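The complex appears here without one of its protein chains, the remainder shown in place.
Chain lettering (A and B) follows the sequence in which the chains are written, and residue indices restart at 1 in each chain.
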Amino acid sequence: MATIPQKIVHQYLRHDKKFPHVWCAGCSNGIVLGAIIRAIAEMDINRDDIVMVSGIGCSSRMPVYIDLNTLHTLHGRSIAYATGVKLYKPYMKVIVITGDGDCTAIGGNHLIHAARRNIDLTVILINNNIYGMTGGQASPTTPHMAIATTAPYGNIEPDFNVCNLAMGAGASFVARTTAYHVQEMQKYFIEAINHPGFSLVEVESACPVIYGRLNKKGGAPEMMKSMRDNTIPLAAYEKLPKEKTEGKTIRGILRQEVRQEYCAAYQDLIKRVNVKEGK
Amino acid sequence: MQSKKTKTLEPQTETKLAELQQTRERRTVLMQGNEAVAYGALDAGVNFFAGYPITPSTEIAEILSVELPKRNGVFVQMEDEIASICAITGASLAGAKSLTATSGPGFSLMQEGIGYAKITETPCVVVNVQRMGPSTGMPTSPAQGDIMQSKWGSHGDSPAIVLYPDSVKESYELTIRAVNLSEKYRTCVILLLDEVLGHMREAVCLPDLANVRVISRIKPTVPPHWYKHYDENQKYLSPLASYGEGYRFHVTGLTHDSHGFPTNKSTEAFEMMERLRKKISYNIRDLVQIESHKMEDATIAIFAAGIVSRAAKAAIVMARAEGIKVGLLRPLTIWPFPDDAVRKMLRNVETVIVPELNQGQFIGEIQRLTKDKSESNVISLQRCDGTLFTPNDILRKIKEVS
Partner (left out) sequence: MSYEIRLSGSGGQGLILAGIILARAAVIEKKRVTQTQSYGPESRGGYSRADVIISDTDIYFPEATNFNCLLALTQEACDKYLFDLRDSGILIIDTTFVKNLALAAENTYEASFTDIAQEKLGSPISTNIMSLAFLVKITGIVKEDSLKQAIAESVKPAFVDLNHKAMKIGFDLAKNYKK
C-alpha cells in the first residue's frame, strides 16, 4: 500500500510543543522541509544516522520540527559544527540547513573551507535574498538595487552567485533549484545526500512577507510564478539562443564530480601512520 | 520498523581509551608545559582536537597532530578559532572527548562558541596559553590578562570552571582534571596557562596510567522517549546521549526547556539559568582546589596564581630568611573563585599582597573577601610589560609592608 505523502511528512515531524512553527504564511521553508523529509523517506535512511545542523535565521529553525538528531547552532557556524560531527562519526549523514545570510555572509569562511576540504556534508542553502527573521536587511544575495531595510535607496552592492562561489571553492556537487520545483528539489536532495563529498543545493525561495513586500513582488503565488517563469533548466539553457535565456536563472546539477573526500582521506592518513608505526 | 539501507557502520573514529593512552616509557624526562598539556589530554582520553595555530599554544596542536592519528583520534586544523570551538562542540555531541588550544586573540574569537557549549551543556576543553594583550599584543611574552575574560568573556551569565597550573607537571594534571570536569559537569572547562609555562621545560615523571583517574560522561539508561537532554536531578549532573545512539535529541543555543527545545516561558528560562548556576555553585567543594604554602604562622599572605606564585615562593624563602612571616595562597581553580577557603585563610593575616601580571583582576576578588581589613592592608601589585615579577620585586613589597 502506497503511503500518502502527507503521512510520510507527519511521521518525521516532532509533534509535542514544537508547533505552530515560526514561519510566515507563504514562506517557502515548509516546502523545503517537506522535500527533505520525502527525500530521506525515499532513501530509507535510518533516521538515527542523520544529523541535521543549522545556524541562525528563518530556515535554520527547521531542525526543531523534524525528528532527527538535530543541532541548532550559532549564526554562520553550522558548517563548522557539522564538520566536528562528521569527522567524529563519518558514517552519519550530516545535512546542514542554512540561509543566504547565515552561509555566505557571517559563515562564508566555513563554507569555502568545507568545500575545499570536500568533507561529506550536504548543505541545503535556502536563498530568500534577505535577512527575513530580523525584518529585511540586505544579505550578500540581495540583488543589485533591490530594496532592503538597510538598503532603503536600493542595494548598491553586487550579489553573490552562491553556486559559483561553492564551485570556485572546490565543492564537488553543486545544484540549484527553486521552491516551486518541488520534485526536482527532492531529486537533487537525494543526489546530494548520496554524493560522497561536499555538496551544496541552493534553493531559491519566496519570502513574500519581507522581501516580496519591500520589493513589490506580490504575494506568495506571484513569487512562485516568478520562480517558474524566470528560471530555466541547464539543458535548455545550453540549447537556447542567448536572447531567450537572458536574465534567467539556471536550474540543475551544475557540478557532480568525484574527488577524495576528507573523512576518507583522514582514515587513509591513520592507516599510513599506523603502518609506519608498525601496527 | 524502518529498514536500514544505509548501513550503520561501526564508528571508525571512536577510540578506546587504552588506545589513546598508549603505553609509553614512564621515566623522568624534560618536558615543556605545552607538551604536558598534550599528553595530559591524551591520557584523559581526548580523541578529537580542532584548532588553529597561534603562539604560544601551537606546540599543543603540533604534538596532537602527531599523536592523535596514531591512536585513531581526530586532529583537524580549522580555518579559524571560531570554527575550532564549533568543531569540538559538534564532535563532543557526537560522543568525542574534545579539546582545543589557543591564545588571547583566538580565545576572544571563541567566546560565542564557549557560551554555546555552556548553554547546551556540551563537554569540551579550551586551553588558553595567555600572552600579553590586548589585541595582538606581545605574542611571546607572558601576561595574566585573561583572568576575567575566562569568566565573563561570553555574553550573558554563564558560570565558568577555570583551572590554572603553575608547573609543567601540574599542567599535565590539570589538563586531565579539566577534561574530567568537563565530562562530569557537561560544560566547557577552561585551562589557563602562562606563556612562560607553556614554553618552559622541567624534569617531569608522568604517573603510571593505572594511577590516572579518568571520568567520562554518564550515558542515559532510559529508553529514547524518556530521555531528557537536561534532566533535572540531584546536583544537576545529568546523563548525556550522543548523536547516533537512537536518542534523536535537539540541541539549541536558544534558551530551552529540559528536553532541549526552545522556550519563551519565563518559568522555563528561569529554570534553565538556575540549572547552569547551581550546577557549579552546588558542587563548589568538588571544583575548588587551593594550595596553602607556609600560611600556618604567616602575618602576610600573598595571593598569586600560575607563574607569579613561583616568584612569590622564591620571595617567601628570602623573606623568611630575614624573619618575616609570609605565606602564599595559590588557587588551582580560579573560577568558581574559592571564596570560603580564601576568606578563612586570610582571616588571621594582617596584610595581603596580590601580585598579578595585569592591571588588577584578582585584586577585586580579594578586596571583596577582605572587608574586615583596612584598604591599605590589601595591596595590589601589578605588572603589565611582558615580563615576569622577579622574586626580588615581590620581596621588596613584602619588606615594605612588614
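Quick note on the criterion: contacts are C-beta pairs under 8 Å (C-beta built on N, C-alpha and C of every residue); 3 or more make two chains touch, one makes a residue touch a chain.
Worth saying up front: this structure is predicted, and the values here are computed from it rather than measured.
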Q. Which displayed chains make contact with the chain that has been left out?
A. B
Q: Give the residue, chosen from B:62, B:202 or B:350, that touches the chain omitted from the document.
A: B:202
Q: From the listed residues B:256, B:279 or B:310, report the one that touches the chain absent from this view.
A: B:310
Q: Spell out the interface residues on subunit B facing the chain that's missing from view.
A: 28-30, 139-141, 196, 199-203, 307, 310-311, 313-314, 317, 388, 390-392
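Following the convention adopted for this analysis, only the chains that are shown with their structure count from here on.
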Q: Spell out the residues on subunit A that touch subunit B in their complex, using ranges where they run on.
A: 14, 17-18, 43-49, 51, 53, 63-64, 67-74, 77, 80-85, 87-93, 109-110, 113, 266-267, 269-270, 273-274, 277
Q: State the interface residues of subunit B toward subunit A in the complex, per the touch definition above.
A: 2-14, 48, 50, 69-70, 72, 74, 76, 78-80, 82-83, 86-96, 98, 112-113, 116, 243-254, 261-262
